[in-house]
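A single protein chain has been removed from this complex, and every other one stays in its place.
Our next item is subunit A:
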Amino acid sequence: MAVKSQLCSVWVGSETGILKGVSLSKKQAFNFCEMSCLTRDQEVCTMAWGDPHETEVLIGCLNGRVKTFSTEKGIFTESRECGDLSQGRFTGLAVMDSSLITCVESGLLKVWNEGSSNTAEINVGTGVCRMRQNPSQRHHVATGGKENPLKLWDLQRPDKSIFTAKNVANDWLDLRVPVWVRDIAFIQDSNKIVTCTGHHQVRVYDPSSPQRRPVLETQYGEYPLTTLSLPADQASVVVGNTHGQLAILDLRKGLVRGCIKGLAGGVRGLQCHPSLPVLASCGLDRFLRVHSLKDRTLQHKVYMKSRLNCVLLSSRDLELLWLHIPQSWPAKPKLPLITKRGVCAFFGVQGLYISGSNLPVSSQSSVSCKAGTADPGGPEVTVPASAPAWKILPWLLLAVWWN
């Protein structure tokens, strides 16, 4: 189980309550669940990473339980009761400094602290469809829903929202434009927020500007947009709608850059890789698809037997670098060998598996790497991430020459 979960780079939650892990290099999908006690009210509503190192997956279920799954051990380690069926489905899960933030459809946003001390509660309004956390400022949270405009909350001052969006002006028939925020995302390196609505509109808001109306508004298609995701390069956004149409929109002018073909059912989950131009999408047609954003072609397609609700991409580099090195090399390298991005090379094993992570590597943190899949339970060595890049080059060159 642990072996299988360590291989997986994409995690998918399904309507039957099964957490599925997919290893794209091996083209295999694994089910992680207790098969005997499966019920429909364990349907996975949202998923989130439990920690910045992406070793824990938090799963919000329909019956109000939040389960923690450890990717290293391959089992569900924890399960907490965070609400019940009467309050509605989970619409967002987030983690802030070891406390859990949950939001349900009825509008109750709760911060659960460790050790079950008093929980902070905010009522964000009824009919919430999505709650998202700002990845750079973790105490800022945005919510939105049906007839519930976009609101930005600061969890340290929970009485009033920092920013509430104002509805756009009446349309050309002088009728009020209905509000239905389906998904929200925070644009990196700026204050702006992108939302997609059930009335096929994509809007960009800027809380730092004096206007509360959207800075940019575009429309795509004729069907409700269900999810969106921001790719690594700025100024574009990928949206998906209920008809299975995926489009890349440009955020500078609001035009369609291109469409991604292949999906047959409504898109339920969408995520772009933080650094590679890769997009994972899952939906009601029971397939997980991985597309490349550069040429919009399909890279991988995996059949999962249940309808899928959410997808999580790990930020490990999906391209694995293989270096075959014979046994005679020393097990521990003499110099600490870590590049800026955290890639470290290992010697002394049959096959080498270099994995990278794009996490900001501080001087104190360490990155662990594993020996290759020929020996999955191989030695796990952690090396302090303090070596300059020039020291690694000779080792890598040596390794290539040896190969």
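Please note the rule applied: a contact is a pair of C-beta atoms (placed from the backbone, for glycine too) under 8 Å apart; a residue touches a chain by one contact, two chains touch by 3 or more; residues count from 1.
Just so it is clear, contacts and distances are computed from a predicted model.
Colleague: For the chain that's not shown, choose its UniProt protein name out of "Nucleotide binding protein 2 (MinD homolog, E. coli)", "Alpha-1,3-glucosyltransferase", "tRNA (adenine(58)-N(1))-methyltransferase catalytic subunit TRMT61A" or "Ribosome production factor 1".
Modeller: "Ribosome production factor 1"
Colleague: Which of these, A:53, A:138, A:257 or A:286, touches the one chain of the complex that we don't see?
Modeller: Candidates A:53, A:138, A:257 or A:286; residue touching the omitted chain: A:286.
Colleague: Who touches the missing chain here, A:26, A:176, A:261 or A:294?
Modeller: Counting the whole complex, the residue in contact with the absent chain is A:261.
Colleague: Quick one: say which of A:46, A:91 or A:242 touches the chain that got left out.
Modeller: Residue touching the absent chain, from the options given: A:242.
Colleague: Need a quick check: the contact residues on subunit A for the chain that isn't drawn.
Modeller: Output for subunit A: 16, 18, 31, 35, 38-40, 198, 222-224, 226, 242-244, 261-262, 264-266, 268, 284-286, 303, 305-307.
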